[in-house]
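Only one protein chain is missing from this complex, and each of the others stays in its spot.
Here is chain A:
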Amino acid sequence: MKFIVSSHALFKHLQLIYGVVGTNASLPVLEDFFLQILPAGRQGSKEGRLTAAATDLETSLKINIPVESNQAGEICIPAKVLMEILKNLPDQPLTFHVHPDTGVVEIISDNGRYKIMGEKAENFPREPKPDSVEQTFSLSGKTLLTAIQKGIFAISTNDMRPAMTGMLFELDADGATFVATDSHRLVKYVKKGGLAEGASTLAAGKPVSFIVPRKPLNLLKGLFDDEVTIQASLSKSHLFLQTDAMEIACRLIDARFPDYRVVIPVDSPYHLVISRTDLQQALRRISVFANKATNQVIFTLQGSTLELSAQDIDYSFEGSERLSCQYEGEDMRISFNARFLLEMLAVIDADEVRFDLSTPSRAAILQPASQAEDEDLLMLIMPLMITEPVA
């Protein structure tokens, strides 16, 4: 088997799937890329096609790269070694010679010749097939990318609560809802609109909900652009997403997502509207003085003034700043983890943000002050207990 490919193009494409490759894999073949050549003329393709795949048994990712080749074949190549070579090569055509009997892969560049021991392709785990598909739907690339960008930071890393280590997708004929939480904060992004708006299309019209783990969501960020429409199928245990350039299959989290609706406060009587950038900048400065374990910043609301303050008793650090804001409600003191707030503010596009507050120990709602009609972004953050004495 032989094929010729641009080193730069190969590197760029393989980078997209390299994130799947594990480092401490139980099966050594999981540290390999699976490469399959489909020569020109086969399956109606005018040019040769290299399909590269990687898997960690939970997520399988496959991409297509155009190459020059007249011979079909497949092989597994150690991913790390191949990426190291490609990273350090200037852009040039590379010729791959694969000897299927011995598993030797020879790579010939302008000035060099490199030899890698590959592994038999049949040892590479087959990706799950969408055999028992329960539902198919299409999803706009823009919707999915926005949902990932808005919510991925809030996904929990706590393996002891598996349900929260992924993002909840709820799709119905009216649109799509995406929810992520780590139990201290929650992000809910709703994209309204049915078939016409192209937010999502449910083939069978039946609402579905499932939890997608963080890792495939992270990978998806770089795999397609806004314009793409993604074809999706859902089986009991897997989600399959497909575009012209890639295919991804990921195992869903088999757990019950906590009932997020009941924790969204419905009666928050106090409202604070403030410039997002002003608040972000002030928080960045004040959080320097916060205790490093808690990142606690206290919000003191009085009239139309918001005072941010923080202190680290261990180092005798303290800082405070005053910001003007629009506030409707009684004077109050409430404290938040500054790091959490900064992460939340970073995914809001609007110039102003709105906090809905009730008491210093109940969840606060954070939303953009103005949103597009077909979008609804709502975030919750739990306050921290104020431990320092009132001045």
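Just so it is clear, a residue touches a chain if its C-beta (ideal position, glycine included) is under 8 Å from a C-beta of that chain, and two chains touch if they have at least 3 such contacts; residues count from 1.
Just so it is clear, contacts and distances are computed from a predicted model.
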* **Undepicted complex member, UniProt protein name, chosen from "Spore germination protein KC", "Phosphoribosylformylglycinamidine synthase subunit PurQ", "Exodeoxyribonuclease 7 small subunit" or "DNA polymerase-4"** => "DNA polymerase-4"
* Asked: Which one touches the absent chain: A:Asp159, A:Glu227, A:Asp267 or A:Asp314?
  -> A:Asp159
* Structure fact -> The listed residue (A:Thr294, A:Ser320 or A:Ser358) that touches the chain absent from the view is A:Thr294
* **Touching the absent chain when the full complex is considered, from A:Gln36, A:Thr181 or A:Ser287** => A:Thr181
* Could you tell me which of A:Leu94, A:Ala121 or A:Ala363 touches the chain that is not displayed? => A:Ala363
* Asked: Which positions on chain A touch the chain that was left off?
  -> 24, 26, 156-160, 181, 183-186, 258, 263, 293-294, 337, 361, 363, 380, 382-385, 387
